[in-house]
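First comes the structure, then the notes that go with it.
As you look at this complex, bear in mind that one protein chain is not there, while each of the others sits in place.
For chain A:
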Amino acid sequence: MAHSARRDSPELPDLSLLKRLVRDQLIYLLEQQHEVDKLYKVEHKPIVSISDQICFLIRPRMQTVKWICDVVNADKAAGKFRRYKIIFTPQKFYACEAVLEEQGVFGDVTTDEWAFYLLPLDEDIISLELPEFFRDNFLAGDQRWVRTAGSALHLLHSLFGPFSKVYGIGRCSKMTYESWREQVEQGEQKARHAEIGNVFLIDRDVDFVTPLCSQVVYEGLVDDIFRIKCGCVEFGPEVTSSDKSIKVMLNSQDKVFNEIRNEHFSNVFGFLSQKARNLQTAYDKRRGMDIQQMKTFVSEELKGLKQEHRLLSLHISASESIMKKKTKQDFQELLKTEHCLLEGFEIRECISFIEEHINRQVSMIESLRLLCLLSVTENALCVIRSVSCAGFRQSYGADHLLTFSNLRQLGLLVEQQPGETLTVMESKVGKLVNDRTAVKLTDAFSSLAKKSHFRALSKKLNLVPKSDEEYDLRVPRDMAYIFSGAYIPLSCKIIEQVLERDGWTGLEEVTRLINGHEFAVTGKIPGKFLRIILVMFLGGCTFSEISALRFLGKERGYKFIVVTTAITNSSRLLEALLDNNV
């Protein structure tokens, strides 16, 4: 980062503790308890194993449990006697046990729990690795993970707390807070030195705009294109320039990555070439060395340089590959459309761009993303609804009827009363859509489907910087740099404002537009004001948001630790709402 960070930023607590904790528990569960020596992936197919004891380590999903029941019943039918054990992680659900009972295998199968709540992905990112949280909670309205989130928070509280202040916004945040509070009260508490001072809980549905935007900071871009899984990315042959793919851990241990991860992509090449020059200079040092110096060089520096060299060439190839892919899909034009939508400018042009995108059957998820972005920024698809939604199904298949029903429920694709400017045809179709179905659906899910007031929020919080000023991406002046200076992520802006004001005072209008459910509470145990802030995203957060928070931290002398139910991006968000998984 080009600008100088504040020096008084506090040190982050050591999160690797979490890893050791769960690792030891798992080892204990597997080895000491059951003498497990081999692991298989659970799929719906017979298990070929001569072992007479089988142990399954699974998420508490009814479907998976049903598969296991099939395995057990098949074994029984074949007269095979085995013993089965299911270890649910992070916890078991009664519904899963009910399946075991219904399928008549309860007793044949015993169960256990592995309390694996938190996976530290990096020194400032912790993931619950529960991508299903988003769909279960926000689409189905199922609160099964609320307790899980509360327990995760409780674990952090008992290791790094006590927390002194908790802020939050969103229904799920409120429930998570309550669940955590009850767990705190039921458990014992010991006065210890707090390492995390403040906590901020935020629901994903507070801000759908940000995750729908194309990411342009390096880490986000890598996630959009190559998909980072558990902090690990697989670079294919087009990056490695061999016929093999390689898996790379992406975190602060990678010195090269650590310097470019939060950078706007336009700066990355400059950074990398500067780095390459430095490396050359470092290599060149060995010229003119005497034997003794050379010996020191080889033993002390060479290994580090070689490592850096390898990482450097990897990230250069990855950047090249990103450039190639993005040029191919007219990224420039796509970004222009997104920025216009965020700004509320030239909407007609944006609409025809989206329509053409759909007509040409270019990437389905991309089209859906643009449609949703249009809907949440404009709060209605009044102008293009008739053409585009129908067009979408024509281009990508009739089964998207169900996808649209999901999007409607979630408020991502809201259809509104047609305006006056509509053509006869458009308003006719409009009326059809706006009949009681929509009303009923919205009623039924009134708590979930909410109107977006993005335009008003954007004005209120100055989310879109004035476009007439030149924005120097090398010297970012605010969090908008993560979207090329076009937009400050709503979620992060709210966090900034609340921390600045130490509460929600003065933000009444904002919370009203977001649909309320905000809270700010102070613990009875007076804690020192600590500038280490835990931000918990319920329903997922993007790498861009993490970059924005890191920037904010540097500006204000905070350190953020992001806890998320999963790392998300536009594709993951929308794929979770397609209807092919249930």
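Remarks
Keep this in mind: a contact is a pair of C-beta atoms (placed from the backbone, for glycine too) under 8 Å apart; a residue touches a chain by one contact, two chains touch by 3 or more; residues count from 1.
Please note the rule applied: contacts and distances are computed from a predicted model.
Of the names listed as "Mediator of RNA polymerase II transcription subunit 18", "Spermatogenesis-defective protein 39 homolog", "DNA replication complex GINS protein PSF1" or "Protein ECERIFERUM 26-like", the one that matches the UniProt record for the absent chain is "Spermatogenesis-defective protein 39 homolog".
The residue touching the chain not shown here, chosen from A:59, A:76 or A:181, is A:181. Check A:15, A:99 or A:169 against the missing chain and you find that the one touching it is A:99.
Touch with the hidden chain on the side of chain A covers residues 20-21, 24-25, 27-28, 32-34, 53, 61-63, 83, 85, 91-95, 97-99, 101, 106-107, 109-113, 115, 136, 140-147, 154-155, 158-159, 162, 166, 171, 174-175, 177-179, 181-182, 184-190, 192, 355-356, 359-361, 387, 389-391, 393-399, 401-402, 405, 429, 432-438, 440-441, 444, 447, 517, 519, 521, 523-525, 579-580, 582.
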